[in-house]
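Let me give you the structure first, and then I'll get to my questions.
Every protein chain except one is present and positioned as in the full complex.
Coming up: chain A.
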Amino acid sequence: MLNSLIFIALPYAALALLLLVTPYRFLSNRLTWSAYSTQFLERKVLYWGINPWHYGILPILLAHVLGFAFPGLFKRFLGNPETLVGVESVLFGLGAFAVLGVLLLLLRRVNSGMLKRVTFSSDWLILYLLLFQAGTGIYIGYFMRWGSQWYLHTAVPYLWSIVSFQPQIEYVADLPLVFKLHAACAFLIVAVLPFTKLVHMLYLPVDFLKDPPLLYRWRSK
């Protein structure tokens, strides 16, 4: 029951929300599409929170996504035990960094009067979700060793079965509870993403890298 909720109902609900709500918000209310930076009002704690968080979580997120996209490549790459140990330690360090960052970001909102007017329930929701996600992540990293290896043999085939609409939860059904919570939280984050300021991660500023410095717009051309 718990398994089918976490591994079948949740991912499809999350995917449906992501795929339907995101374009709706983009087309109907782009004025709210912002990273909602609060650096203007409070910057001291932010510096120590936001940098560790982003620089910690981005490589980890990228590793998850790439492992999902190219499992064969990663199986070969991590076949060498020394590489595996190296990768695990680096990712664990980055994870700890991210947890520290998101914890500071959360406490910063608790303590700063200036941020009260710009803190909404959605901010609390995503901060708690991200803290839980990063926390369970490093717990798994520490107590369930070689995750970067077994992830490729359990979660990745399961995720592929989800996106090909033939869910096979037996890949992940027998894993410990903490893994299930980690997965459930991941799906929750995907589900709330289109409703919150997390949408800022759907926009990668890359066009400006190739554009000329000055942008003109002509009404007539």
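Rule of thumb we're sticking to: a contact is a pair of C-beta atoms (placed from the backbone, for glycine too) under 8 Å apart; a residue touches a chain by one contact, two chains touch by 3 or more; residues count from 1.
Assume contacts and distances are computed from a predicted model.
Chemist: Name the absent chain as its UniProt record does, using one of the following: "L-lactate dehydrogenase complex protein LldG", "Fe-S cluster assembly ATPase SufC", "Nitrate reductase beta chain" or "Energy-coupling factor ABC transporter ATP-binding protein".
Modeler: Cross-referencing UniProt, the chain left out corresponds to "Nitrate reductase beta chain".
Chemist: Of A:Y47, A:Y128 or A:F143, which one is in contact with the hidden chain?
Modeler: Per the contact definition at the top, the residue touching the missing chain is A:Y47.
Chemist: List the residues of chain A that touch the chain left out of this view.
Modeler: 30-31, 33-41, 43, 46-47, 50-51, 53-55, 113-114, 116-118, 197, 200, 203, 205, 207-209, 211-221
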